[in-house]
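Working notes, structure below.
All protein chains but one are shown at their positions in the complex.
Our next item is chain A:
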Amino acid sequence: MCSIEEGDLADLRAREEAQHLKAQALSDTGPTLCQKCRSAPAVLLLRVNDIYCRDCFVAAFTHKFRSTLGKSRLLRPDEPALVAFSGGVASSVLARLVSDGASQTDSKRLRLRPGLLMVDESAVVPEQDVKEVERLAGTYRVPVYRAKLEAVMGDSGAPVVERVNCKLKEESTGDDGGTESSQAPPEAASCDSVSSEAAVLPDEARLAELRAQLQQLWSAAGSGTAREQLLERLRSELLARAALQLGIRLLLLADTETRLAVSLLSGLAGGRGAHAHQQTALADRRHGERLLVLRPLRELSSKQVALFAHHCRVQYVPGVGPDTMAPASASIGRATEEFVLGLQASFPATVSTVYRTGTKLSAVGAMTEDCALCRLPLDTSGGAASALQATRFSQMVSSSGPDRFQYDQHSADTAAGHSRATVLPPAAGNGSCGTDTPRCVESGGACCGGGGERCGSAQTVSRKPSREELLERLCYGCQLVVKDMKEVDNIPSFVTEEVAVRTRRENMRKEIQDFLIEDS
């Protein structure tokens, strides 16, 4: 039914059949019939050979979504789940599928208790119509939560999300309490976790401060690509933190196949090859056991999603972002989208081929540390003879020019970096040349003496890591984002905290190095 590998022969035959059907459709005077039920007139053409009527399409679409979720065998019965809701077409369709599925009464009921989580990005995307998104979220008769993007700049333990009271929600409890009462809101299940109502959001003044910090960070980002990437990472961190705060283990993202194919290719172009697998996988486990990020629309193309929204009258607001109405040259992401869709127009298998290839990729070698910004494995441990070192070397040569460049200097640096990497296993990711930056001697020494990584949080705040220290803890893709920044003073504190902790740990390990017994 949903087999991935199909023989070339079958493909060829299907294509011939499709050509034939298409020809028939054009030559006949009457309407073409749906290929599936053969009774209703066909209204849409998906891929090469699927000609469907509206009802068969909606059924097939829903089935695909359910089977993607079901195949994963990752769901526990009646578990609460959060849908990341932007009000855009894909997340509106996902919200509709999940809420409709969960409110069915028969055996086909989707055994999830959904809630919607919307992110208020108005701090950096002033065009976003937050009120409208909120109104749309309210139409699904499930609990709605809202998180402001600027909250992600605050301390990592601080609450970021609040419940939104939607008018429609109240009306619905009055109208048909029957369907509503069978749906306990998600937080009722998470009795062992912190209740969302108990958590107090940062006050207005603090939020305004964070908002200003975010805006400064935003304007410091050097290019359209850097902004796009930064927004994606901050949003992903915020969604994760919100879900953790609410004690909900499942987070559903509405990434379509098309979107994933585009972000896979733009990710490769942006130096994130090592993460290609996590970025396209159904289940993203970067946050460990406490949070499972799922992409249940990943086998559906954006065309299917848009057609579903059209035929099922799903309301949505066009997802405005920093790249709205931007030309293809605005960012790598935009250019890649243009490229993929352009190819797709003449070769209808483009998107699925790219996407399926992405799912087969995986990173080689164990990566022990995670990137402080995107939380994906740190891919900067290539060793002395890696492509990364080659890039750095050529960067160093180009930036220093023929006169100032000294070969001995470079080889000494890499040798030092390399030997350090072999001596210190946890720091194995840092074979970078010239990272001999001053450590936090006084504060670092004092707090590392305390023995734990959380000992000196006050000192962490007091001292921001330098650009070099920061870059050392980031994966290559994130390094590119940060490198483009004019200044790094406004890097969110969850990143700087992480960097400080890692730096302290490394220093401590260095101090006690002689006493450690290592497996050889």
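The rule we apply is simple: a contact is a pair of C-beta atoms (placed from the backbone, for glycine too) under 8 Å apart; a residue touches a chain by one contact, two chains touch by 3 or more; residues count from 1.
Methods note: contacts and distances are computed from a predicted model.
Colleague: Absent chain per UniProt: "Basic helix-loop-helix transcription factor", "Multifunctional methyltransferase subunit trm112", "NADH-ubiquinone oxidoreductase chain 4L" or "Ubiquitin-related modifier 1 homolog"?
Modeller: For the chain missing from the view, the UniProt record says "Ubiquitin-related modifier 1 homolog".
Colleague: Pick from A:P80, A:G333 or A:P492: which residue touches the chain that isn't shown?
Modeller: A:G333
Colleague: Determine which one of A:H310, A:K360 or A:K486 touches the chain that has been left out.
Modeller: That would be A:H310, which touches the missing chain.
Colleague: Given the contact definition stated above, which residue among A:R259, A:R392 or A:R504 touches the chain not shown here?
Modeller: A:R259
Colleague: Taking the full complex into account, what residues of chain A touch the chain not shown?
Modeller: These residues of chain A touch the chain that is not shown: 22, 25-26, 32, 41-45, 51, 54, 89, 258-259, 262, 302-303, 305-307, 310-311, 318-327, 333-334, 337-338, 341-342, 344-345.
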